[in-house]
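Removed: one protein chain of the complex. Kept in place: all other protein chains.
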Amino acid sequence: MAEKEGILVIAELSPAGAPDAVTLELLGLGARLAASSGKQLQAAAVGIDTASAAATLIASGAAAVFTVEGSAYAAYDPDLHVTALEKVVEEAGPSAVLVGNTTVGQDLVPRLAFALKAGLTTDAVSLEMKGGALASTKPVYGGNAMAVFVSRGKPALASVRPGAGDPAKPDASRTGETVKVDVEAPSPRLSFGGKVLEEGGDVRLEEARVIVSGGRGLGGAEGFEQLRELARLLGGAVGASRPPVDAGWWPSTQQVGITGKIVSPEVYVAVAISGSSQHLSGISDSRVIVAINKDPEAYIFKVSDYGVVGEWQQVLPGLSSRIREILGV
Amino acid sequence: MSDQDLFAYPRGRLHAADKDLAASLQAMVQKEVMDKRLELKEDYDGLLAPSLARLMAEVGLQKMFWPEKLGGEEHNEPEAAYTVAAALEQIGRADVGLAFLAAHSLALQAAVAAKGSCREELCAAVAPLFCEGNRPLIVSFVLPAMSQDGGAPEWRGKGIQVRAKSGPEGWTLSGKAVRPTCSGADAGLFGVLCAVDGEEPAFILVPGDSHGISREKEFLKTGLAASRNADLDFEGVKVPAANCAWRGEEGFLNLLSWFYLGLAAAGSGALLAVYEIIKEWGDNRVIKGRGQVFKENPLTAALMGEIAKEIAVDRLLAYNLADILSDPQAYGDDGPLAVFTSALMLVHHIYVSAEYTIHRTMELMASAGYAREWQLERYWRDLKTVQCYLGAYELAKHDFARRFYHTKTL
Amino acid sequence: MAELNILVCVKQVPDPEGPPSAFEVDSAARKVTPKGIPPVLSPFDENALEAAIRVKEAAGGSITMLSVGNNLSKAVMLKALASGADRLVTVEDPSCDQEGLDAFATASLLAAAVRKAGPFDLILTGRQAADTNAGQVGLGLAQLLSIPAVSVAGKVEVNGGTARVETVLPDGYEVVEASLPLLVTVSHEVGDLRYPSLMAIKKAKTLPMETFKPADLGMEPGSLVINEITELTAPNRERRCRLVEGESPEDAGAKLAALLKEDKII
Partner (left out) sequence: MRTIDDITRPLDYLPPAAQILSPIIRNWADNEVIPYRRQFDEDWEDHTLIHPPGKKLLGEYGIQKLLFPVDLGGMGFGESDYAFTSMFILGEEMARADSGLAVGLGVTLWPLMSIALKPHVNRRLLEEFAPLYCNTTEMISGALCMTEPQGGADIENVELLKGSTIQTTAVRDGDEWVINGHKLWPSNTGGMADLLVVVCTTNPGSRDPADVTLIFVPGDLPGVTQSGPYEKAGMACDKNGDVWLENVRVPLWYRAHGPGKDALFFLDIISIASGVTISFTSGMMMNVYERLLEFVNETKLHGRPLKENDAVAGVLADYTATLEVIRIVGYQAARMLDRSDLYGERWSPEMMAKMRSYRYFTMDRCLDVMGKVMNLMEAYGADRDRDIEKHWRDIKMNQLWLGGKQLCQIEAARWFFECETL
C-alpha cells in the first residue's frame, strides 16, 4: 500500500518508454534517503505506455509507482507533464520529490515546484534527510561557496546533478504496487516543430564543466583522440598546453594558459602536462585538478587534488573503462 | 578598483556619459580584440576590420560631432575633448592601430563640425559619408612632409605634397608619390593640405573614390597593422568647391591639435596595457634562485617603479591636453597657435617617454618581451610607428622655438 | 498588430569573472560578500535583453526592463538601458537583498510588478542567474502568470501574434511555436548584448524609470520565502594531492575513477 510522506522519484522515460540511467541513480539515492528516514521509496512515470517502466521501477526498489498514461504524453510537453505530476504529487503526498537535472528536468521541475508552491533546489550535488526534511547541497557563486537548502513546506523538491548517486541494481524478485492516476490533460499551448541535430559541436573551453588537457608527453595528435573519448564520457572539452599546440597536434583556440584561455571548470584533468607557470596560471580557478604524469617530480602534482604517477598510455584506459562502468554507458 | 584606476586622471571633469562610453568600449575591446589576440594576432580581415566597423559604425564614433539633423550625435561641445580622450585611451589599450585610425576621424569631425563653426555647405557635403548607412569610414590626412622634390611649396620647411587650382566648378588637385598619414590603400576620405599658387594653402576633403586618385601597392611597415598604408598619385582630381574646409593656417593648426589629443590618449592607453603586462611578469618571475620574485628585487623593482611613474605622468599629460582643448580660454586664449604648440609639446613628450618606458619593460622581460605571444613587442612597434608619423621630434623643437622665442627666419 | 510590449527581467550580480579569493563567505550570517568586485547584469540576462532588442528591431514595439533587488547600481542599469531598452521598472528594498529572497519570493515580486506595469506580450529572462545558478525564476514567473513558457532559447522571433523559438539541445536545436503572451528563458546562443552608442548612453538618463517598494505591490518578501539556506561554507582552497597507487597503471587509473566517484567529482 502506498504510504504518505514517501520519497518520490520522477522517472524520465526514453522514447522507448524505459527509465533512463539518471532515474536509476535517483532510485539508488532515494532508497538511501527512504531508509534513513523510515519512509517509502516511490516513483512516478508519465508516458504513452508506462507498464514496462513501472515493472523496472519496482524491480529497482520502488514500493509504489504512480502512473499517468495517455497518447498525449508521447513526447514531453511541459504543460501536460506538470499537470499530470501535480496530480500525482497530490495523490502520493510525498515529503521529498527527486528529479534528474537533465535537459527535460531543468525545464520541468521549476514549473512543477511553482505549481505545488513547494521549495526547490536545482543541480543538487548531495542530499540528506534531516529531521524528516530533505536537505540539498549545491555550489553557489560559481563554486565559490557551498550552500545547504531546506524547504519550509512539504514536499521539498530537488533536481539532482547526474552522477551524484549510485544507480539502484534491478532485482526482479521485488514487488510493488502500481497506482493509476487519472488526469484531465489540458490542451497544449506549445507546438513542437521538430528537432534539427547538428554534428556534435565541441563544448567551448570557457563553459566546459570538465576539461581534459594534454601536454607534450602525449607525443602526437593520436593521443588527443583518447582525451576526446574521456572528455566525451564526462561531457567536457579537450584543451592543451602550449607544446602540443605548437607541434600542431591541437588547435591554438583550445590552448589553456596565460598565453591561451583562462578556464575555471569544475574538474580539470591534466594528462602528461609538466605544469609550467604559464599553464598553471590558466587553470588555478579550477575547483578540482587531477594530474596524470609519469614524472613524480612534475610541478603539476604540487597544484593538483588527485594524481596518478604513471605512463598515461596505460593509466588512461583504466580510468576511462571504470568511468564507463560507473556511468553505465 | 581595476588596475587602471591606480593611474590618476581628472575623473571629476568627465561627464557620466564619457565614463560609461569608456567602460563600454573597454568591455568591447577586451572581448573583441584582446581575448582574440593570441589566435588572430594582427590579422586585418579577421580581427582589425570587424573591430573598426564595430567602433566607428555600431558604437558610432564617426558620428559623434556631426549635427543631429544630418544623422550625427551632435556631441560637439569643446568638452567633447574629454570624450575623445577617454574613448581613444580604451581603444589604444587594445590596439594602437585602431586608435590611430579613430583619432583621424575624430580630429576631422572636431575641426569641421565643432559647435558654432560648422559650415552648412561643407557639413551637408561630407556628413553623409560619416552618418549614412552602417559602413565604417576610414579617414586619412595628407600633411606636409620632407619630399624628394626640392622646389615644392612649403609649410614650415616641409614640402606641401599636393597642389590645388580653384576653377568655376571647384578644385583640381595634383600630386605625385603622395604619402598619407594612414590607410592609403583603403581610406574613404582624405583631408589634404593643398598649396594654392600665390595664395594661402587650402585644406580640402577628398572622397577616396574620387576619379584621378591612383593608389600604389600597400607597403610593409614597423607597426599599426590596422593602417593599410600606400602612396598615392593625384592626377587632376576634381572636388566640389564646398569641400574646402578652410584656408590658411588656423584651421589646420586646430585639426592637428585634436589629432595630437587622439594620439596622446592612444599612447596613454597602450601604456596601461604595458603596465598590465609587466605587473603580471613581476608577480610570477622568479630570479636569483632564492625564490625572489621580480618585483621584490631592488634593481628590477626600481625599474618597475620608474615604468609606473612614466605611465602615470603620460596619462595625466594626455588628459591635460584634453583640458586645454576643452577650455582654451582657461589657458589664456592666444588662438590656435598656442593650443597647437601645447598639443605638439605634450604628444611628443608622451611618445618619447613611451619609447623609453617600453625599452625598460622589454629589458626586464628579456626574450619574452620580444616574443609576439607576450604581446609587449606590438605596443613597442606600434607606438614607434605613430611617433614617426607624428613627425621628427627634432623639427618639432623648431615649432617650440618659434612660439617661445618669436624666431623670424627659422 | 498593436505595438509589441516586451518585458526583460534582469538581475544585478557580482561580476562572475571576479577572482575566487574575493568572495568572502560568512558562514554565521550565511552570506557571501564579494569584496571589491563591481556589480554587473547577470550574463544570461544580457542575452535576454539582446534577444528583446532583435525582436523590437524586427517586429517593432517597446522594451521594459524589470529588476528586483537592493542597492541597484545606476551605472549598470543605464548601461543596459542604453543598449536598446525604453523603460526601467525596479522593485527595490533592503528586504529584496539576495540573501532575503528565494526563487519563489523573487518570482512572486516580479509577477506583482508585471501586473502593475504590464501587460506584456513577450517576457524574456536569462536561463539562470550567475550567483545562484538556479534557473527557477523565469519558468516560475510563467507559472505564476499562468502563461506558456519555453526555456533555453537560442533564437526568438515574433511574427503577428505568434512566436517562433529555437531551443538549444546538447546536439542541435528544436523549433517551438506558441501564441503570445509567452515567456522565454534565453541562453547565450542568442548573441551578445550590443554596445551602446554615445547618443544612446546620453539618452538613457532621460528614459522613464519607476520604482516600487514590495509594500506598494502588497507583498512582504520575507513571508514568501519557501527554500532557505541553512548552511553556507567556503570550499577549501589549498590543494593537497592524493596520489592513487595501483598494482599496475591500468589499476591505478581505475582506482582513480573510483575515488573521484566517491568524492562526487564525476
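Details
Labels A, B and C are assigned to the chains in the order they are written; within every chain, residues are numbered from 1.
Note that in this section contacts are C-beta pairs under 8 Å (C-beta built on N, C-alpha and C of every residue); 3 or more make two chains touch, one makes a residue touch a chain.
Note that the coordinates shown come from a computational prediction; the quantities given were computed from them, not determined experimentally.
The chain we do not see here touches A, B in the full complex. When the omitted chain is restored, the residue from B:S24, B:S51 or B:S147 that touches it is B:S147. Listed residues B:G159, B:G188 or B:G251: the one in touch with the omitted chain is B:G159. Among B:Q90, B:T300 or B:S326, only B:T300 touches the chain left out of the display.
Check B:Q4, B:S24, B:Q90 or B:T181 against the missing chain and you find that the one touching it is B:T181.
Within the complete assembly, residues 216, 243, 246-247, 274, 276-277 of chain A touch the chain that is not shown.
Of the residues in chain B, those that touch the hidden partner chain are 145-152, 154, 157-159, 179, 181, 219-223, 285-289, 299-300, 303, 355, 359, 362-364, 366-367, 369-373, 377-378, 380-381, 384-385, 387-389, 391-395, 397-398.
The rule we apply is simple: only the chains that are shown with their structure count from here on.
Taking the mean of all protein Cα atoms as the centre, the chain whose own Cα mean lies nearest is C. Taking each chain's centre as the mean of its C-alpha atoms, the one that lies farthest from the centre of chain A is B.
Between the Cα centres of chain A and chain B there is a gap of 54 Å. Averaging Cα coordinates per chain places chain B and chain C 40 Å apart.
On the chain C side of its complex with chain B, the touching residues are 36, 75, 78-79, 82, 192, 194-199, 201-202, 205. Residues 1, 16-17, 20-21, 23-25, 27-28, 31, 54, 58-61, 63-64, 73, 75, 83 of chain B are the ones touching chain C in the complex. For chain C in complex with chain A, the residues that touch the partner chain are 14, 16, 19-20, 23, 25, 30, 32, 34, 102-104, 107, 130-136, 138-140, 142-144, 148-152, 164, 169-179, 225-235, 239-244, 246, 248-254, 256-261, 264-266.
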